[in-house]
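The complex appears here minus one protein chain, its other protein chains still in place.
Coming up: subunit A.
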Amino acid sequence: MLQSFRLTRNGGEGSGQWTKISCRRLLQEPMRLTILVEARGGLTNGLSAASDWLAQFLRDADLRDFLKSIKKKIIGINSETVTNVTSTDFPGHWPGEDNSWSLDSFRNTFKINIHNNDPLDSSFSLVGIDAAVANAFRRIMIAEIPSVAIEAVFVHNNTSVIQDEVLCQRLGLVPFQGGKEGIQEFLKWHPRKKDDGMNTVVEEEEEENTKFDYNTIILSLKITCTRNKEAERGERDPLKAYHNAHVYARDIQFKPFGRQEQYFSGEDAIRPTNPDILVAKLRPGQCIDIDMHAFKGVGSDHAKFSPVATASYRLLPTITIMKPILGKDAEKFARCFPQGVIGLEKVTKKEAQRKGSGYEGHEGENKAVVVDPMKDTVSRECLRHEEFEGKVKLGRIRDHFIFSVESVGQWESDALFLESVKVLKMKCAALKQNLQTMNR
């Protein structure tokens, strides 16, 4: 039997955030109350907007706690300050709350949404995770996932104006791509000697006999600038007057040896991801003759080994309209945000009739509603205008991370995230083993 009280409300106190809230209570189960919320711009957004209004009707402590927990997730953003920044979901922090680690509840609450997944650029949301862990994934993607870059450069000849050491530095930073299986499975690490501390250096004496097809990629750059006989007399453009006036990344040749032919041929050949990178400029008679050895490495050692162009996250913004913003103000309000964040809707007859809603007598006028807070940049522009004072609240959701991962080319961008999770897991496994053998 389904009975008892039902409270339904559309719109609510001037907010355009939630569209409908209804509560149901089953007679047999007086402790259970079902709240249905239809919201725009995500449930957390809608619930947070509705929570104040909703809380006054609720006697049920659990429900009030639930609503409070949603409010707790929101970081307040004011014109000059931020509030409620640190996470407090730890045992013993709030009276009557458990908050201890539970894998099951994590599994139930944690969500991932993929927004975009291209090989070189992906974007996804992790919802229900702490910043400490989300940040670990981000840091691992930048600094601890291996990729191949030029590490040793042998300059046989360089008569260009660019100095040897500068040229070598530039070559190291050129990103390369190639067969993923070859790079990730076949290619192994080049041995490194341990220094006194944690700093590692390549073992000098062994250098000659540690380079094999499975740990070294050999590249070479041999280029000479000459005059273009066919050029018109008095040609001032060096690219027309000379051959090879500009040295580009595409001029770097891959020299496969041993089993490398199997893994790096045709489509899978090692090549610069961006062939148009300018490496040096030459004039007739100048030449560059260089051999290069590329190894596997990690970003913590040198940024050239980082497999990502950027790996970053931001928190999902929330916009709460506290009091109606109508007419010309609504249009101005929408202009305070990037396109698509705020929409305009007409005030309905029903809304205009309801007393205390702030819509009385405004039927048919435009009102500002939140359409897509994810597109917001949280510029806080709307907080600079007097007419919106007290009418809008900005915030961010503490546990909603919108990641953006751009790969440089050696990894698929989604594989990078999965690899970062794997790396963190391996760290835990290694340290757990350490803990067992620890002297105590």
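By definition in this document, contacts are C-beta pairs under 8 Å (C-beta built on N, C-alpha and C of every residue); 3 or more make two chains touch, one makes a residue touch a chain; residues count from 1.
The rule is simple: contacts and distances are computed from a predicted model.
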Among "Ras-related protein Rab7", "Proteasome subunit beta", "DNA-directed RNA polymerases I and III subunit RPAC2" or "ELM2 domain-containing protein", go ahead and choose the protein name stored in UniProt for the chain not displayed. "DNA-directed RNA polymerases I and III subunit RPAC2"
Could you tell me which of A:Val82, A:Val161 or A:Ala430 touches the chain that is not displayed? A:Ala430
Chain not shown, touching residues in subunit A: 89-92, 98-101, 103, 106-107, 110-114, 117, 124, 126, 129-130, 132-133, 135-137, 139-140, 143-144, 146, 184-185, 188-192, 197-199, 215, 298, 414, 417-419, 421-440
